[in-house]
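One protein chain is absent from this view; the other protein chains keep their places.
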Amino acid sequence: MSSQRIKFYQTGTFTVGNRLLDDSHRTVQASMTRANALTSGHRACQGCGEALGARYVLDTAMRATGGNLIAVNATGCLEVFTTPSPETAWQLPWLHSLFGNAAAVATGVAAAMRVKGKGTRVIAQGGDGGTTDIGFGCLSGMFERNDDVLYVCYDNEGYMNTGVQRSSATPPAARTATTPAVGAEPGNPFGTGKSLPLLAMAHRLPYVATASVFDLHDLEAKVTRAMGFGGARYLHVFVPCPLGWGFATDRTIELARLAAECGLFPLFEAIDGEVTSSTPIRRRVPVDAYLRAQKRFAHLFDGDQADPVVVRLQALADDNIRRFKLVDGAGGRP
Amino acid sequence: MLKQLECSRAIAEVIARCRPEVVCAYPITPQTHIVEGLSELVRDGTLAPCEYINVESETSALSVALGASAAGARAYTATASQGLLHMAEVVYNVSGLGLPVVMTLGNRAVGAPINIWNDHSDAMALKDAGWIQLFARDAQEAVDLHVLAFRLAEELSCPVMVCVDGFVLTHSVEPLDVPAQDDVDAFLPPYRPVQVLDPTDPVSIGAMVGPEAFTEVRYLAHHKQLQALERIPQLAADFRARFGRDSGALLHGYRTGDADTIVVAMGSVTGTIEVAIDELRDAGLAVGAVALCAFRPFPLAALAGALGGAQRVVVVERNLAPGLGGAMASNVRMALRGQPIPVYTAIAGLGGRPVTRASLRRLIEAAHADAVDDLTFVDLDNDAIDRELARWDERRRSGPSAENMLRDARRAR
Amino acid sequence: MKKPFAITLDPGSSLHNHTGSWRTQRPTYVDRLPPCNATCPAGEDVQRWLYHAEAGDYRAAWEAILDDNPLPAVMGRACYHTCEGACNRAQLDEAVGIHAVERFLGDLAIREGWPAPAPAAATGKRVLVVGAGPSGLAAAYHLARLGHDVTIRDAMPRAGGMMRYGIPRYRLPREIVDAEIERIVTMGVRLELGVRVDDLPAAMRDGGFDACFAAVGAHLAKRVDIPAADAGKILDAIGLLRQVEGLGDAPLLGRRVVVYGGGNTALDVARTAKRLGATDAVIVYRRTQAQMPAHEDELREALEEGVLVRWLSTVKEMGEGELTIEKMTLGADGKPVPTGELETIAGDTLVLALGQAVDLTPLRAVPGVRFTPDGSVEVGPDLMTGYPGLFCGGDMVPADRTITVAVGHGKKAARHIDAYLRGGAYEPAAKHAPAGFDRLNTWYYVDADRTVQPQLEMARRVGTFAEVHGGLDETTALFEARRCLSCGNCFECDNCFGVCPDNAVIKLGPGKRFRFDLDFCKGCGVCARECPCGAIEMVAEEI
Partner (left out) sequence: MLEIRIHGRGGQGVVTAAELLSFAAFREGQYAQAFPSFGSERMGAPVVSFCRLDHEPIRLREPITAPDVVVVQDPTLLQSLDVFAGLHDDGWVLVNSSRGFADLGLAEWVERFPRGHARCVPATEIARAHLGRPLPSAALLGGFAGLTGAVALDSLRAAIRERFAGDVGERNAAAAAATFALTRPEPARC
């Protein structure tokens, strides 16, 4: 169990807060004194999952470090929508350099903090493009040196900042501007892409985890745990993108939930390269429920017949469920 | 105190005395000896406190320095050639953010064809990246310029690239005086950043700037360079006062007073040129030389002053701007705008080809007689060129020119 | 710090950028009507009192019940809880055991001696309540709270009406009834027992009452003619239950008792017969189990206790120690049709449980009062009869005859009487829109099966009149209260505050709920979608 579940039943146990709970059991986001590290007035799309994810992560890290935190940001949506001069939405020390070098810049900041003995902690953050693709070299270097940085990838499965192109985190069959839904195998080809969490684990990092904006308790527990480790850590946060995926702006969290509960996005954590726990699926759903809600998969549901691609995607989900042990016993209620 | 030292080692030692707090290194010839020396000085505790970080690429090397500098640490790295181009976007970024990183550039040709020897192609490729570029004319200046560079960088909050000719200077072993720690400490105050990442006073550094302010941001970068034009001579004077030698300047003039012909160059070729000038003076030619130390900012006024009395100028430069001629000569012409004197461009010493006193004398003599073309390639193997061009005429595709020419050269032998 | 122009910025300066201008729809907090409340005949705001109970503030929870119902301990036992039938949680796992929590609160209040709320300042108006059953008691209680001077008159020797003389003890212990009545009396309500009121206008006039609420119930047993060898062996249910309560002679039933009818009273009688020592208790009912009006739980418990039921059967004749019954079949219209097939079953006594009628005698002569064809009193929406100032409720008027309806009538009548006495009309507040299951986001709720109330062991159940169902203890009551989904009403879970990508929800602090910051709300709708209980609505922006 990745986050400590509340044993005694409470009304709305999985909600952000709960008036019945002790403060220590509520999420950081329930607190009136949360840092709001990413504050109002930013220019993210309505219903932006990344804006949510970044505030969740940084506010938690701010609490975990007593506010002694610096953030380094890769180029991308998160950077552009938060800091169009002359206004910034950040309320913590924040540095943006380039698209592909966030991990290395963070290494530099961490080195400065170490040499000055300040104890200030460092988070580097970027989208999936800046993490899995252009920034992967710097990131791998930061990993293998075990620099004291928590790298957070906000994964919206594509290059949304530049207009929704494919990244190596784009899922199979998804339509993007560079994997159009035409031809024999429409959308992103199967058998491509990479799992950064597994690559991070291969670096034998002290801590690697995946999290999602729909389960705040789980996400915050992971950030808190990550900040308890020294050295290089990696957190991969699933952040749906209403624009890039094509869904109504109010369904961001719902989509994140469906992705996890169908098994396509497994929530787990790994210590020293070994998976140590996973967050069980509470109400399992078929991948259909997740895919149908998005325009980027609409071509799978054009005809009268179920597309065989859906079956392949279900197989991927089932494989995750088996591999990460996402279902215990009966597997929650369907 | 003079010691017989390899220049790279002396640079490592002087860098250590500048007390950088973060040193990032990615090996590339010919700067490797510098960062190797630093790694030893950090490991043995000579340089402390300091974080020495072995990175996986030049992009990371300068990025780490960038992060460290933004977080308030004095940061240093070194690179050369392809390495500089690999980190190119970070080079622009460091200056754009106004971070006073100091970087040694062991000047080296840029491939292909791959070539590890000296010329200035690398520095010229990034001359407009917003960094201050200082060229060392000799090994001692290479050492001294680093002390000056840190102070200049931090005063202006602008990065400085110290350009040291690869092998020719970096690997030269000679008597060198490494500035003493006390003197360095007195000359170079601790780093007080203009902006810093500080949880007690948070700021966002690196905002996206749109059309409404980008021009102004760029103007201010230019303004910093203009300020450097004023500060460099002052710091050079300070340096002379404390260390007792002339290191660092906008430019160094040599026998220019009554010269009709003045040679302009940068880097290690300066010494050879001065010898050639002496010989030609002895032969009665009114010739002199100017060695540019500052290439960015470009000392337009100082250079115009130094060249004011000449009837012609010969720019000897270790780089080629294909399709134009020389980057340096174009800049020199800016200094002489409005003056009806010819500026001859001589491309010399590319990819490590020795620039010899004899060649230089031939060049200067010819120029002095206005018997050179506007663009001259010193010591060009015209036979090889002619044969290859003939082949080009026969067939559009004749195989790699470099291999053809090597084959010809073997035949010729 | 002297910051470099444009590239280095002051923290949080984006607050100058009011992204509220992006919005085409705005979120709004709403309170909706949960199905429990919507279906409660007594109008209990179940969600509201459970909200207090969830926090362990039992006193506040109990007081919230008392706003609508003065008899929580009784109701927690004897109400057939339509609320639970409507509870949205039933679509998730099982309905919240609302009655069990109510009973817990009611019992706790009795144990702790919590008083009823202090009445408002005296109005000087006097009201006569006729009938000390649940409806009359409720009316008296509410009227007293409103500051009126109330007198209850009842023909019976003890107060409680059907709570005492209709519902057996094993379902409703008498000390509970007594305690809750005592609390009302303590408020200053005068109780005059053993006084039959035959002329209501006279009683009002003579007693100087400004208004009257009559709720005398339906005590007249309906009968059918059944040929019998010994008519003494045919009893009526209501009479039998009164006898058990000590009115008149002790009942003599014999070993084999047959009960004729299919309502709750039939089951009460059959189960009572078992407790009085009958070896056989057989219910004869004309229709099928599905058509039986009795409450499902009651039937189940009766069957557990060994009561037998003859479905689709009518009693034709009562003989000596046996009865003749005729089998029925269902016609095309779903009504039972005789088959002519006869059968003989053993039976020493036949108890008729065929329903009750209202004794309309006291109202016959009252000018303006009218009656419905089936023998109820006609009242307006305000429960007033045609005679000014005379209101009726409970089993006397056309409605379901349950204790909960009765208590609801009492409250309703009290409000209208109050308005009448003040010379105005009571306007009930507009009802909120319903909080349906489809508006809930149930992912946020943990699966939690209903708490099972302890039950008396079977041997003691049939041997005594001890209460069958036990109550919840504090832990289980708290657990059960917390199963409430708070349908349609904010329970301060902080979801909207947490899930807003634009930090445009302002948390106002415990008990104060939240506010939207329309300077920054872009109108994405995530808050509404993720509100677990459906208490946020998106409304198109007006231009």
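As written, the chain order gives the labels A, B and C, with residue 1 at the start of each chain.
Everything that follows uses one rule, which is that a contact is a pair of C-beta atoms (placed from the backbone, for glycine too) under 8 Å apart; a residue touches a chain by one contact, two chains touch by 3 or more.
Since the model is a prediction, treat every value here as computed from it, not as a measurement.
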Touching residue (missing chain; options A:17, A:53 or A:84): A:84
Contacting the left-out chain in the complete assembly, out of A:243, A:271 or A:298: A:243
Contact residue for the chain not shown (choose from C:52, C:310 or C:522): C:522
Interface with the unshown chain - residue positions in chain C: 18-24, 522-524, 541, 543
Touch residues of chain A, complete complex, unshown partner: 43-46, 48, 77, 80-81, 84, 242-243, 249
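We adopt the following convention: only the chains that are shown with their structure count from here on.
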Whole-Å separation of chain centres (CA-atom averages), chain A against chain B: 45
Separation of mean Cα positions, chain C and chain B [Å, integer]: 92
Whole-Å gap between the CA centroids of chain A and chain C: 50
Chain A, residues touching no fewer than two other chains: 82-83, 85-86, 88, 90-92
Residues of chain B touching at least two other chains: 97, 198, 202-207, 209, 213
Chain C-touching residues of chain B, taken from the complex the two chains share: 96-98, 157, 194-196, 198, 201-207, 209, 213-214, 216-217, 220
Touching residues (chain side chain C, partner chain B) in the complex: 1-11
Touching residues on chain C, where the partner in the complex is chain A: 6-7, 9-19, 22, 54-55, 443-448, 479, 482-486, 491-495, 497-499, 501-504, 507, 509-510, 517, 519-520, 522-526, 528-530, 532, 538
